[in-house]
Each structure stands twice: as structure tokens, then as C-alpha cells.
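The structure's right below; bear with me while I get my questions together.
A single protein chain has been omitted; all remaining protein chains appear in their positions.
Moving on to chain A:
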């Protein structure tokens, strides 16, 4: 007890965290090959002063999370720290053994995960989980820890801070859970918190509140933080310094202002520059390819109305973007159009004729004309089929192509999505996230559809990769004259690709028209909230945006 209380104090003079020449490796087991060791992090060093926030930024696979977790001596799934030192409060934690690590985890360093919904144990009340680490390490008595937790709930502006701890994780919204998790990390009064993409899984309108709450909590408690994200605009709001990583190596490390205003490395520059694609808006044509008229749809036998009197038109070779936060009915609109969820009222007209309400009522030809691409490319493909089989399937099913004819067509499609012939025999597991999504695009194109519904197709991808996918989709649209219904919550994507926009809120279209009109003031309250919540790469944007809001976001 005495040693625990004095050891950190004795070291109060030096930096809190000093990572030197960190090397992290993992053993991978590729199918059909002998296991091999790959290096995830190559000799990365960093120091963090007390009470400061360091942002770790990079694409997936850059080693951000791996480095962040190394400050707790933790390696996820077979990942091992094989070299270097992690000096926390004046001692190398890698030499302290398992017991030493256990004493520092949840005491000196705490962790906030990307998905709080998954990181909370569904079987226990929130309060029990929030105070668990404090009780375990003898930081506070139960009563004291609960008092502290309630004060933190209040600080993080959670509703009814006295009683929210009595709830179970499933009884609280995603944005609230993320704040409870922050309270959980702050409760034992640690010296350092590792935030691992804490707002990435949230809607923009919710993200801004959680971000503000985290920032305020960091400022008021004086805790230091490693803030991991792939979104530079987000990290610019909270970090004092930013470290850019790529493929497990340090690219650039500097003050926040320097990184976003005067990046010295080309890669940082690519991250910082705005990824908007200049897209000339097309005028709506005479006759729409697909027309949704007064559609109302509900789940649970009419109990939960998720679409209320929705009408939109999509013109041939153009893109309609449907934006809104989660639960606004965007994906349900896609389900209604494809016939997966038959509308209760209203109709869907395609090429001048009314489509059957139910999927089973539609002829094969109608099914061919409407194709879909999904957010999660890896679960939208059969992992046991090769790329060639996946793309070839619609060719066989809709056009009866066989043998060499089909193979030639598959090669042609692979060429269109800018992937070589070498990919024909690959399995989805052997592809990167961007490549998987390209294969899904090729599969949709193989049916030669008039309309493709794209459901958050770039949301799971890194910004630079997502940008490539958007460019590809635009090129294909020009070549194939295909229309897109583009569902997204990301307004930057909308600006890049849309010709017209429908803004959805709680099942209704609240704003609809050509892109230039929808994105021009005066705005309705919700569109204003949506637009003003998109993080901008500007120091001080967060405070300005919170101040200028006209309505509260629904995620609260």
C-alpha cells in the first residue's frame, strides 16, 4: 500500500510516459503456409507529459491501437511486445511481470474502447462496472467510488446521473454508453487514459457531444491521454500534439497546429488535405428511373413506423444521397425499395411501371435492375467462394453465361474496378477492405442494373481508400449510365458524389432537392445540426459548433 502510494509521487518530475524504441510483433497463420512472424510496430518512440493529450493518427493497420495498448503492457490476440521500453511513472512496466501489469491496469492507466456497447458486460449494472477497478485496486470504498462516479456522470452531462448507474448497458444509448465508459476510465483517477477511437462508431450529431464531454473531462481532471483516431479533424479538437503513423512506423510528430497547418511529410499532407471530389451536379431529368411515392413502412406488424410518407425520385445516371443519423430510416428506405420490407402504403415505380410490393412478387428482370452494395463488404461475400465465383454468379443467374464467356466477362469487370486478373482465384479473406468493396461493386455491376443502392459503402474504410472507391463509383456511373441511391451519414461523401439529396429525420424526409439547394442556407434546424456537426480541421471548431447549435441532437 505504502509503496503504491509513494512510487508514482517520487517520479512526478519526469515525463508520465516514455516509450523507447517500441517493437511489437505478431505471429500470423496464413492458410496453407507455415506460420510467420510479422512486425506491427517498428522502433517507435514517444513521450507524454502529465496532463497532456497526444493524438495517434493513421489508417487501419498503422499500429495506433497496438501502441496505445502497449502503455498498459497489453497485446491483443497473440500480439507481443518484443523490444524497447515502456517507462510509466519512472519505471519500465515491461519488467514488472504479470502482477505488476495487473496493478497498473485500471489504476494508473485506463482504457476507453471504440465500441462501448460491446465493451460493457451485458450481465452487470453500469455502476458495478464503473466502480469495479477502483474497488479492485483499493482506491476508494464502494460508497466513495459511487459518489465519484455520479459526479463524473454529471460532469459528462449524462441524464439522471444519480440513477443511470442502476441501468444495464442495453438500456442506454450508444452515445451515453461512450460517456459512461469515459466515466469508468476516470473513476479510479488514473494518470493516463487511452482513448481508442471513442467517437468513431457514433453519429456525427452525437459525436460532437461526446467529444465535447471528453475534452472537458480531460481538462478538468488533468489526466493525460493518448487519443487514437483515424479522423484528423476530431483529434485536432482535443490533442496538444499529434503523431502520424503509417504501417507501424512514425511519419511525423508535432504540435497540433503544426501538423494540420504546416505538415512536413507528404503523407501527412495527403491526410490533411480535403478529400472532396469536384463533382458537377447534374440537372434532374424529365422522367425518373425510380420513383418512391408516399411510402409508409413499419416493423413489428405496423407497431413501429420507420418510414412516414416518403417520396423521392432518382434520375437515370444520377445519384440521390440519403443522409441522416442512425435510426432515421435510411436503410429502411432501401429495404422498402428492394421489396425486403413491403411498404404499408405508397408505391415504388421503376421505369414507368409499379413494382410489386413484396420481393416474391417481382420478376427476375426487376430484381436484376436493382442491385445493392453493403457497408460490410467482408460479410456480404461468401468466404468460401473465390472472387471469380462471386462476380460470375450474377452473370450465370441473370444472363445464363457459362464457361469461357463468363470468365471473359469476369475479367472485364475486374478490369473496370481496377483490379488485375490475378485476383480471380483469390478468396475474400485475402483482400484488403477496399479491394473487398470493389469486388462487391463488380458483383452489382455484373447484373447490368439501372440502379444500385449503396448502403454506407465507404463508412468502414479509411479516408484515402474511401476516396478511391467514390472516384471509381463516379467513373462507373459515367460509363454505365447507372443511377445510385447513396445512403450515408457522412456529409463530405455527399458533397463529393450527389446530384440531389434527401435529408431524413425520424422516418421523414425533412429536406429534399438538388445538392446546391439542399446545401445552401437558409437551413431547417435539423439540416443545420447535421451540417454543423461535421468536424472541421480547425482548432477551436468544437467550441464554436456547440455554441452555434439551434437544436439538441437526438442521440442524447
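Everything that follows uses one rule, which is that a residue touches a chain if its C-beta (ideal position, glycine included) is under 8 Å from a C-beta of that chain, and two chains touch if they have at least 3 such contacts; residues count from 1.
Just so we're on the same page, contacts and distances are computed from a predicted model.
Comparing "ABC transporter permease", "NADH-quinone oxidoreductase subunit M", "Serine/threonine protein phosphatase PrpC" or "Cytochrome c oxidase subunit 1" against the UniProt entry of the hidden chain yields the protein name "ABC transporter permease". Within the full complex, the residue among A:44, A:62, A:87 or A:110 touching the omitted chain is A:110. For chain A, the residues touching the absent chain in the complete assembly are 72, 74, 76, 101-107, 110-111, 113, 115, 118-124, 129, 132-133, 136-137, 167-168, 170-171.
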